[in-house]
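The other protein chains are all here in position, but one chain of the complex has been omitted.
Chain IDs A, B and C follow the sequence of writing; residue 1 opens each chain.
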Amino acid sequence: MSTAVTSGDDALFEFLCRMGDSTLVLGHRVSEWCGHAPVLEEDIALANTALDLIGQTQLWLGLAGEVEGKGRDADKLAFLRDGWDFRSALLTEVPNGDFGRTLMRQFLFDAWHSIYLGRLLKSSDKRVADIAEKASKEVSYHLERSADTVVALGDGTEESHARMADALAYLWPYVGELFAGDAVDAAMVEAGVAPDPASLREEYDALVGRILEEATLALPEGRFAHKGGRDGRMHTEHLGHILTQMQWLQRAYPGCTW
Amino acid sequence: MSTAVTSGDDALFEFLCRMGDSTLVLGHRVSEWCGHAPVLEEDIALANTALDLIGQTQLWLGLAGEVEGKGRDADKLAFLRDGWDFRSALLTEVPNGDFGRTLMRQFLFDAWHSIYLGRLLKSSDKRVADIAEKASKEVSYHLERSADTVVALGDGTEESHARMADALAYLWPYVGELFAGDAVDAAMVEAGVAPDPASLREEYDALVGRILEEATLALPEGRFAHKGGRDGRMHTEHLGHILTQMQWLQRAYPGCTW
Amino acid sequence: MTEEERKFQAHVDANEKVEPKDWMPDDYRATLIRQIGQHAHSEIVGQLPEGNWITRAPTLERKAILLAKVQDEAGHGLYLYCAAETLGISRDELTEDLLSGKMKYSSIFNYPTLTWADIGAVGWLVDGAAIMNQVPLQRTSFGPYSRAMIRICKEESFHQRQGYDIMMKMAKGSEAQKRMAQDALNRLWFPSLMMFGPSDKESVHSAQSMAWKIKINTNDELRQKFVDQTVPQVEYLGLTVPDETLSWNEERGHYDFAEPDWGEFFDVLKGNGPCNTDRLSARQEAWAEGKWVRDAMMAHARKKSAAQVAAE
Partner (left out) sequence: MTEEERKFQAHVDANEKVEPKDWMPDDYRATLIRQIGQHAHSEIVGQLPEGNWITRAPTLERKAILLAKVQDEAGHGLYLYCAAETLGISRDELTEDLLSGKMKYSSIFNYPTLTWADIGAVGWLVDGAAIMNQVPLQRTSFGPYSRAMIRICKEESFHQRQGYDIMMKMAKGSEAQKRMAQDALNRLWFPSLMMFGPSDKESVHSAQSMAWKIKINTNDELRQKFVDQTVPQVEYLGLTVPDETLSWNEERGHYDFAEPDWGEFFDVLKGNGPCNTDRLSARQEAWAEGKWVRDAMMAHARKKSAAQVAAE
């Protein structure tokens, strides 16, 4: 269950974890491709994306730790929380699947990420706005790249089209969570820190719709959405497996300097 | 590097870890199949094999902990050692691959296991002989089953034959380690605890050769052998990944009762 | 009612078993195939959420117990497919129907197992609810099904005790363990109540099944029984049922409790549970990737029997 939000700082902490955990988990997933991409340029691009996401994680979770004020830094938050304390969107947790699914997931996330970061540029919290500024430059490049790839693979061969359609069908139910607001979001809106997630949906659908059309793919009609990642109520089964890898060293050798 | 063997008990501890770590790691691998076997009877058989192997692990590592006398029980040994302190044979660590490779690995291990346990029945250490007696009953059933399956798949269709030949080619270089003796083995021979591994090779080749012939597969000629598992000098890269899963809970929540 | 139907009903009413070779109404056969098949599929798919923790079990003993449990479930699947086969449908046909989505499995297995406490809660609550459903089915009218149920119930109650034992260790353990236990209960309480199905007060379908003794109790009876049995267990663990309306009703001699969210139930049934896609695709992949194995085993068996014939 979501931690009860009792003060502004608690909500801010939750918000920052949502940002940082999603970039952390997606960065982890993308980094799993290392050395296995279909073509060298993609190996480079995937490593670069993962690198940016991990860098953003350091900033978001670093600030989360500061706000929390209990002496946890970004590493402690990343490596010493169990899954239920993670606030990653479910979309970031799903397995890579084939290259097409990985790139479709990236595109669906990048589109949300770039719009959301765009709003955060005007955050009332300067620390948030500063991180958003750095991140949004990186993410607009991610989006450009993932959109181009989705278009190429959607519009490529019969096989690639079918694979991309499958990927979209699999991933679409994980998109809705990005736009489902709750008490934390309401507190952030009130404080002028972050926008109401629901308010981004129209822009998102327009952007995603345009790219999918170019990719000769149809925007799915279903609005069913899996939920439970952003509030930690019910993650995917995949997250726990990610953490066994991610956290093993820190768990096995606690308190060391690396 | 292998721990220096300074006394009889040290060697006995090493020997017991070799037995228990191999059954532990192979049991883990086999259990990864849970719910994913090609046919229901195989789901049952694989779970049963894994269960037996984990049961044997409790006995071998339990005795190892007693012999060591430092308060480590089977669970502590299984869940709180890092890879370099494991003594699992490399053969047990390699990934499952397809069902054919899993069964070929099982057969190649079972054949060694059953012969080795047969000799341990006459161990000068009654505790070892007792474990061997319990285990050898289980293992003779494993061997019967894996041998039958190897025969069926080797002799089945063109595709299954090719897959089994590939599996054998992949796995064969991991067989030699089972028969490579070192100082620990020499100490065990001298103490009458366990046989010289090399002395089992002829019987092994005869047994494996007979089954492979029935399976219309050829005993590979190469004698090249990967080494480093039984002495811990150089495990496969796979072991570390196995341990992230196997040990995560104990590492994340140390000192709990489960 | 035809004469045959009348005789059949009298046979059932007299608590005599129906055997595969006996005459039976087409609907009786069809309903049983659906029910037994769905039960068998549930055992098979049910391996997945628990299998998810075998490689991460916290001790060797817990790992062994969980392996044995999952093995039992596969075994139950086997008995049940055999029982269904006596009704004239093959295991492969049933499997194809599962994989195509034509047949269902218990929706509870579309929920994820997220912590080790979930393994306890699955054993305690899910197997508990299953037993509640199954115990009366030991007296079901169809012989092979009844006999399968007798065997299965024995093992399930063992599983339930093991699950409760895990919960006990967690609930009496460290703060984190307690939190895990409560979190598992929070997530699995209502899905467990859903396992008995929606209220069947007005279902004609249920009435027929009850007349045929394919179904023995109503869903609501069983749900009430489950709640009445489970609440004291929750209290003994020192945990809290995630239902603020829960209270003992002196007059009824039962607990009053909140209904689960039936909207969620029908969502999950439609395929929109947290894990429906992953569960079904795991089974589809296992079946597809296992084809070469099944083909090879068949081919080898044919060769062997041909050689035997030739030798005779």
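Note that a contact is a pair of C-beta atoms (placed from the backbone, for glycine too) under 8 Å apart; a residue touches a chain by one contact, two chains touch by 3 or more.
Just so you know, these numbers come straight off a predicted model, no measurement behind them.
J.: Sort by label and list the shown chains the missing chain touches.
T.: A, B
J.: Of B:D82, B:E159 or B:D205, which residue touches the hidden chain?
T.: Per the contact definition at the top, the residue touching the missing chain is B:D82.
J.: Taking the full complex into account, find the residue in A:L91, A:V151, A:A167 or A:L200 that is in contact with the omitted chain.
T.: Residue touching the chain left out of view: A:V151.
J.: Would you mind spotting which of B:R18, B:R101 or B:H235 touches the chain that isn't drawn?
T.: Touches the omitted chain: B:H235.
J.: Of the residues in chain A, which ones touch the absent chain?
T.: Within chain A, the residues that touch the unshown chain are 24, 28, 31-32, 34-44, 47-48, 50-51, 54-55, 57-58, 61, 74-75, 78-79, 98-100, 151-153, 155-157, 159-160, 163, 245-246, 248-250, 253, 255-258.
J.: State which residues belonging to chain B touch the missing partner chain.
T.: Residues of chain B in touch with the missing chain: 1, 82-84, 170, 173, 224, 226, 228, 233-237, 239-240, 244.
Here, only the chains that are shown with their structure count from here on.
J.: Can you tell me which chain lies farthest from chain B, using the average of the Cα atoms as each chain's centre?
T.: A
J.: Please indicate the chain closest to the centre of the assembly, with centres calculated from CA atoms only.
T.: C
J.: Taking each chain's centre as the mean position of its Cα atoms, how many Å separate chain A from chain B?
T.: Chain A and chain B have C-alpha centres separated by 41 Å.
J.: What positions in chain B touch 2 or more of the other chains?
T.: Residues 245, 248.
J.: Chain C: which residues touch two or more other chains?
T.: Answer for chain C, listing residues that touch two or more other chains: 56, 176.
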